[in-house]
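Heads up, one of the protein chains got dropped from this complex, but the rest are sitting where they should.
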Amino acid sequence: MDLLIDNAVTRAVSNILEAAFLSKLELKALLLGSSIKLPIIIAFFLLVVRPLSESFVKNLATVGFFFPALVAGFLWGSFAISSTDEFLFCSEINTGLQDFGISLKLGLNGISMPLYLMASIVGLAAGLYAVNSGAERLSIYLALLLLMFGGTLGAFASIDLFFFYFFHEIALIPTFVMIGIWGGRGRRSAAMELTIYLTLGALVSLLGLLSVYFQSGLHSFDIVTLKEHLGELGFSVAAQKYMFALLLFGFGILVSLWPFHSWAPRGYAAAPSSVAMLHAGALKKFGLYGLIQIGAPLLPHGASQWTGLIVWLALGNLIFIGFVTIAERDLKQMIGYSSVMHMGYAFLGIACLSSVGIGGAVMMMFAHGLSVALLFLLSTCVYHRTQTFDMFEMGGLGRQAPLLAGFFVAAIMATVGLPGFANFWGEIAIFVGLWEYRPWLLVPAVAGIVMSAIYGLRAVARIFFGEPSEEFKKVAAESTVEDLHMNERIPAILLLLALVVVGFWPKSISQPLNKAVNAVYPLPIETAEIVPSHSSHSADIASSLSTRLEGFNVVSDN
Amino acid sequence: MNVGLSSYLTVSGLLFAIGFFGLLLRRNSLITLMSLEIMLNASNLALVSFSRFHAVSGSSMMSGNIFVFFVITVAAAEVAVGLAIIVALFRRRQTIMVDALNELRD
Amino acid sequence: MPITENLEKYAGYAARNTWEIILPEVSLAVLALVLLVLEMVLPERRLALVAKIALWGQVAVLLVGIPFSSYAGEVILGQTSFSGLLRHTLVSEVMRIFFLLSSILVCHIGSIYLERQQLSRVEFFHVTLVVTAGLMLLTQSNHFIMLFVALETVTVGFYVLVSYCRKSSRSLEAGLKYLLLGACSSAILLFGIVLLYGAAGNPLLHGSSADPMNFAELGPFIAAHPDNLLVLVGAILVLAGLAFKIGAVPFQIWIPDVYQGAPTPVAAFLAVASKAGGFVVLLNLVTGPFQALQDVLVPLLSTVAVLTILFGNIAALTQRNVKRLMGLSGVAHAGYMLVGVVASFTVDWAVYAILFYLLTYMLASFAVFEVMTVMAPSEDADQEIDDYEDLAKERPFLGAVLCIALGSLAGIPPLAGFIGKLLIFVAAFQAELWVLLAVSVIGVVISIYYYFGWIMAASFRTVRYPPLDDAEEVPRVWPQESSMSRIVLGCLTLATVAIGFYQGLLRFLLV
Amino acid sequence: MNLPLLIALILLIPLLAAGINLVFLRRHGWAASIVSVAASGLVLLFSILTFLRWDGSDQSDSIPWMALGHFEISIGYYLSPLSVLMLLVVSFVAFWIHLFSVGYMDSDTCKGRYFGGLSIFMFSMLGIVVADNLFMLFIFWELVGFSSYMLIDHYFERPAAAEASKKAFIVNRIGDFGFLIGIIWCYGEFGTVQIKTLEAVVAMDRSVLVTGMGLCLFCGVLGKSAQMPLHVWLPDAMEGPTPVSALIHAATMVAAGVYFLCRLYFIFTVDALTVITWIGTVTALYAALCAVCQSDIKKILAFSTLSQLGFMVAAMGLGTRVGLDSGAETAALLGVSAAMFHLTTHAFFKALLFLGAGSLIHACHHEQDIFQMGGLIRKMPWTAVTFTVGVIAISGVPFLGAGFFSKDAILYLAYKHDTAVWAVLVMAATLTSFYMGRLWVVAFFGQSNSENVAQARESSWVMVLPLAVLALCSIAGGWVNLYPEKFLALLQAIPHPQGGDFTLMLALAFGCSLVGLIGAWFVYGPGAARDRLQVHLPKPYRALSRRLYFDELYDGFVKKVQQPLADFLHFADMLFISGLMVRGTAGIVGLMSIIVRATHVGSVHAYVYWFLFGVILYWAFAVGWL
Partner (left out) sequence: MIDFLFYLFAVLTVVAALLVVLSSNAVNSAMFMIVSFVGTASLFVMLQAYFLAILQVLVYAGAIIVLFLFIIMLLDVDRVEKRKSSKLSLVLSVLGLALLVGGVLTLFSGDGGFLAVAQVETPAASYSRNFGYELFTRYLLPVQVAGFLLLIAMIGVIKLSKRPLSPPLAESVRAESE
């Protein structure tokens, strides 16, 4: 069966693709580049050119959202075939700063490919929802969302540290504007807090990136070059400590590492749903991606010195925020907090500094992006039907909107880490990584999934099950409560489908990812003393097994 | 003590200090303007003294003297503009006291 | 000394006065005179022509004069002219264009302002042109006499410009404040120059010079005597004088008052050109004669940079008056550029980072100031952030321009301001100025609050509560920008965005 | 068809059916029920085919499913007598319950969801059965939890159902908390979680085992098989439709815990096994006591299930411990054999009882209180007869029901090796027949006690047929010799009492079952309308009917500890992090801003002083003071 999947299907697909596209890497690189540029160009077009008819705006924006998703799907397919641990589809454009070693280099490796794919799916879903959301000043709304989308994709596809940062910021500013203009209650202060916090984080991480640039002495912002050469040279351990601290706290703020998380629930609660989807789902993963792709590989000693602290802060995310989430009664804030909480897992995975833990973290990021986007989408759908985010004022919605209830339950189950959804694979890999790192950490980490079950199911029960509350009865009496509309259904299906496909076929993500993380994280630095003993232990067993096993079989046959 | 360069410079320095003192002390904008003139004048004196005492045969240190010429020009221009502003302000506010000029503040 | 010999010497001096090199400056001066003549000649109803001639005349200078002088200047790049009074470098060539551009923009904004305020035009343009010529000469000065005269031309011109709106007592008050404090700083600067002159001219000291005001001769002397008290005090007094121009702590204190009172185009001119002039002189000095004083200047400038960044940003944080806000935020920008100046002691290309920063700052600042001018009420000193509410809804174009310009000032990618800040940061990193970097980051974060507060006011929906009493609400009249404004603002915004994406546009600075 | 393909089909057919039902047939209830029943029929067919193809030896195969670093999760199957037996039991019982559901749910509007849920359950349960490694087992373990959640929640409009489903899932999660730690512990310890490999490793050297690991793994069983103290969810789970209770919460899913124990019997140390034994024993007695004091027919059966599961767990723990002590080759299978035998018979008769109860409830318009019933034997003869068979089987009336053989084996095991356990289990067994007798006597005899019950009529053939089939199995299932040869090695490890012991055990069995049944007849009387124990012993009755206040204890924990802690941390988050840390910093900077702005006093004098200060400051640098 394995052979079947690996060889026959993919070979056939690759043959078709190669026949059709001449297997030109340039073409793929071109596609990758244009998948980032097209949304941005369309965004500027929509911002500058007016007046445009609404249907034209919608169609154009839809193209802008669809194209990257199609490209991502295609690249993903050809990436799976290639099975390499290097960056593929690379392209380079000089923008005038090449004297500093800066140029727009794009490419994907096993770590960025899943995230790029995830971002494109989340962006497509958010975009499709936005196109028909009926927002005021729709063309500007879509333009900003496209800008955010392009920036997010660019951040994950950049090989150049500078543009990695640059694209993130491109995506960040529309976030601010969109929260401010189209947001909900308390949008002004939430937007301001979010922006100030994230700018601080981004700047600190920029300092970290600059320190890598300067300390390396390679005069290059190119991740590949840096990785190759630092293998031989490396930084001094003391320098690494400070450099990694900059990256950790900078990126940590961007990922709402406890206790720098307060922007996230408030910001997401105030944000329009498409923005919350794209930010919480995709853009927020930028910081983790930075730590995984840049921080830990380039500064292994620095990373290993900070893992102790990362663990404690991640436990803050898990346990502290886990409890906070349980106490939260505002649906959107609850989802915001839960996304903060789940970042704790990713940090724990990173703290392992092993291919299992970090691979798990990437899978977790992939899955969490999809599931949290789905939750934000559905929470808005709930809001449109109940006119409130207060879960105590809902109830019994499942009767009128069974499909919505089904999707919501599925999304919660995905968040909770039910097998069959992509989230499970990441979580379990992180747990395994933790066992090798520090076994006792498993206890709080696994306790986290119990807590997420508590708040998740509680939310489901409050919103959809049981008797409707008095408030909801009033709302339902005033207007008919309908089930999911088509414009809500399609993005939800898209996200759920992605979650389920990867849930059932994790290899699609893990195979390229595994190659990449194995190349980057051969053995954890700190646990280097422990793991060999482990593996030798198990290797011992395995070798003695193979001899004994034959005898065993004989015995059992008798 | 022989009269030498440092004596002239001391006079110049004192003039500069007195000019600054006037800026600090007086609220009458005309006198403030005069104090500024004294400060510029202090520089003139120092310039001339340096020129004189540092001149050796072959280098006349003329640039110091030339500079004085320009400083006097500048001083005249500043005074002219300053007085014009003071007059215009007086027409609108009936005062030339600088501490009455606090319409622009936080 | 025989007179004939002297005459030959003087003839030599005269021969070195190559006026064609400063053709742009000369043209501007001539243009200024032509304007005066036109004012007298033209009938009153045609006086609007003056503004057009001033504007297009400068464009012509930009398009013809600059290339011509660059053509002449290419031969002598790095050389001096006018017997060592002027020195032509890449920096000075770029800054000439910079000042000319600023002047064009100021004239453009000024014509809007003057029309709105019904003020006479010709004097404004005349003074602006002369000031610009002075600034252009200032960047090329290689001699303290030239420097002082050019600087004072600029300063006196600004005294006039700041108090230009003489029907407004605020403009006059700002003018008098600027004059008194400016003259004080000039006196300090002058005294510093004198001390340097005195120290370097001392024939008893090794390396003394016959013409100590010339940078080329002052430099070696200072390098030989970096511990001389006169040199040190003279240098710091010169820096104090320049600190006034660039608005560095503690000589920044005048800025909000003067910006608030000054006519908006003049405030823009002050914020951009005057500040840039100060920076260019500062750069010429620290990379030239003062290079050897880095043991003293680096700590001094670092401290000043830290204080400037913090003061500017913190003071601007709760400021609601937009002109004062721009002034204080300009102080913060001066602080970032000072970081670049400190870096330039050890990092050669930091100078170009500062120029890059200045260019991006100019683009964004003028866009903001032009929007402010268009939006200004009759007393333009009273503009508050709250006046910008609903701007994006009522005037989407102005709103978008304002947001992009403020974003660029805040240093947000993908706008040009970010690249400017980035280059400064990179330079500071290379120079290992950790504290300055940390403070800069804090400053940028604080600045987000007020810039974005303004953006928020301009672009976010506002909830209007009905008035409490029955007072009739006067519907607000939204001014309409002219098509010329649209073009100019569009160009500024486009440039801001384009440089953000493609830094190659300013690549000549980064070679 | 080869084995891997068969196994794959067994797993994929229900999955496919579930997908079709949930995606396309949500509004086409009949089609959905046909798809699901067909799927379960196919599963039964393929299970039988698998059994036929299978040569009786241990066979396994797997493919890697995900790999990260050295960590690998594979999906595979591991056929052994144990798993094939379980496969057959599950698919057999499930098929009949599917069929029964068609009748039971005929008026339900959400049949698509219901049958989709059943199919998901089939998929996950069969996954547990065939799983060849612990990670795969865990995956399906979680999925059965989800399908259980989904099906309990079928009537989600009822607050009680919503509450019960939530409780079931969360309590199971708590069990899985330990389970997952145990699995990862196992993986970390041995580097593999392949059951076959683990077995081989442990067989080489039992000293590598750790008690803690075994207990962690047992936590999963606590949750899934609802052993104390995680038993609280199972009685509440009766809020689901009755066929669901029969299939999931009686016959199969809850037995998965026992199945897991049997599958991994070798991984537990002696200490762990002792703990397991006692937890099972205590659960058996506790649940039996509680069952006596319930009046809801499904609750009675639920507690009965708990009690029987306690028997199985105790049997497995005790038997394995004994077997390990004795050291014989097959002796280790002692407990497995006893537990699995009881599991099999229990699956038949408990499914029968639940379906019978379902038939009653369906006929009585969802009346579930036995004291409202009465006299049903005349109205619903088929149901009554089959139900009686079930009662006989569970009560362990010698030779007449399957329960006798399996339970007798367990009691004998205990009698031989641990008197204390034996004594408790005997009490539990007596109580079993007592509460079953109570149910039987009160519900079927005498007169109807309510309007709904009076109108009851016999159910349709789709419901009666499964009852009949299961009744047959409940009678025949106890005869070991009827089982195919391939299972004999497994089932014949059961100790058979010989000689004097045989007589003693037989007498005991007669005593237990008849004392219980007859006692119930006399205590309650046929068709009683109220509970005599409740009247005469109000205090103990209340305590037991409230399940000895376990739920109150847990609710108290949630309300008094967890929620206040959450609220406190929420408050702390607001106060310290959002408040002091973030707003506080902003406030301080804002205050500084106001102070700094205040320096712009507007007076030139003040500004000249700034200049003086500036000159002095700069001077200080020049002369080296700073």
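As written, the chains take the letters A, B, C and D, and residue 1 is the first residue of each chain.
Here is the rule we use: a residue touches a chain if its C-beta (ideal position, glycine included) is under 8 Å from a C-beta of that chain, and two chains touch if they have at least 3 such contacts.
Computed from a predicted model, the values in this text were never measured in an experiment.
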item: Where the missing chain makes contact, among the chains that are shown; value: B, C, D
item: Hidden-chain contact residue, picked from the options C:80, C:185 or C:202; value: C:202
item: Residue, one of C:11, C:37, C:60 or C:435, that touches the chain absent here; value: C:11
item: Touch list for chain D against the chain that is not drawn; value: 605, 609, 612, 616, 619
item: Contact set of chain C toward the excluded chain (per top definition); value: 1, 3, 6-7, 10-11, 13-14, 17, 22, 29, 32, 36, 82-83, 85-86, 118, 120, 123, 126-127, 130-131, 133-134, 137, 145-146, 149-150, 152-153, 156-157, 159-160, 163-164, 166-167, 195, 199, 202-205, 228-230, 233
item: Chain B residues that touch the omitted chain in the full complex; value: 2-11, 13-22, 24-28, 30-31, 33-35, 37-38, 41, 44-45, 48-49, 51-57, 60, 62-63, 65-66, 68-70, 72-81, 83-88, 90-92, 94-97
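Just so it is clear, only the chains that are shown with their structure count from here on.
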item: Where chain A and chain B are represented by their mean Cα positions, the distance between them in whole Å; value: 67
item: Contacts with two or more other chains, residues of chain A listed in rising order; value: none
item: Sites on chain C at which at least two other chains make contact; value: 176-177, 180, 184, 256-257, 319, 324, 449
item: Chain B residues within the chain D interface of the complex; value: 20, 23-24, 27, 32, 98-99, 101-106
item: Footprint of chain C on chain D - complex, ascending; value: 586, 589-590, 592-594, 596-597, 599-600, 602, 604, 606-608, 610-611, 613-615, 617-619, 621-624, 626
item: Chain B contact footprint on chain D (complex, rising order); value: 597-598, 600-605, 608-609, 612
